[in-house]
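As you look at this complex, bear in mind that one protein chain is not there, while each of the others sits in place.
And then chain A:
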Amino acid sequence: MTPPQRQRRSPQEDPPPQPAQDKKEAERPNPERLYVVAGADGNRADLDLVTLIVASVEDPPHSATPEQAALLRLCAAPLSVAELSAYLSLPFGVVTVLLTDMLAAELVQARAPIVRKALPDRSLLEAVMHGLQRL
């Protein structure tokens, strides 16, 4: 029996469309809800699914919305944006908008993710390999 045949592709010269543009697409279905949760302000912080968020304050300020208070409580210990989205049952995009305000208000801190680079970090890959071997 012969399996079906694929054809390899090459890396494209043109960069793929920027995620940021498509994020706006993602917001469209529910603009009023976003406004309610996150306020009307424009730009969002550049947050990855695995940016770690840590609370900078113990108690939410009086001005905090219920969502902000819940976020603060959740990230008393470091937690990724993806996990915050999961625990709050809020779409990823909504959580990034909420966090943008909270970062600006210095209620939380963000710890940047490790992203793939043109020249990968070998010591990082070795650390991950060793970590996986312990599983």
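Methods note: contacts are C-beta pairs under 8 Å (C-beta built on N, C-alpha and C of every residue); 3 or more make two chains touch, one makes a residue touch a chain; residues count from 1.
The rule is simple: contacts and distances are computed from a predicted model.
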item	value
Identity of the absent chain, which is to be given by its UniProt protein name, from "Metal ABC transporter ATP-binding protein", "sn-glycerol-3-phosphate transport system permease protein UgpE", "Signal recognition particle receptor subunit beta, a GTPase" or "Polysulfide reductase NrfD"	"Signal recognition particle receptor subunit beta, a GTPase"
Those residues of chain A which, in the complete complex, touch the missing chain	1-12, 16-17, 19-20, 22-23, 25-26, 28-33, 37, 46-52, 54, 66-67, 69-70, 73-74, 77-80, 82-83, 85-93, 96, 111-116, 118-122, 124-133, 135
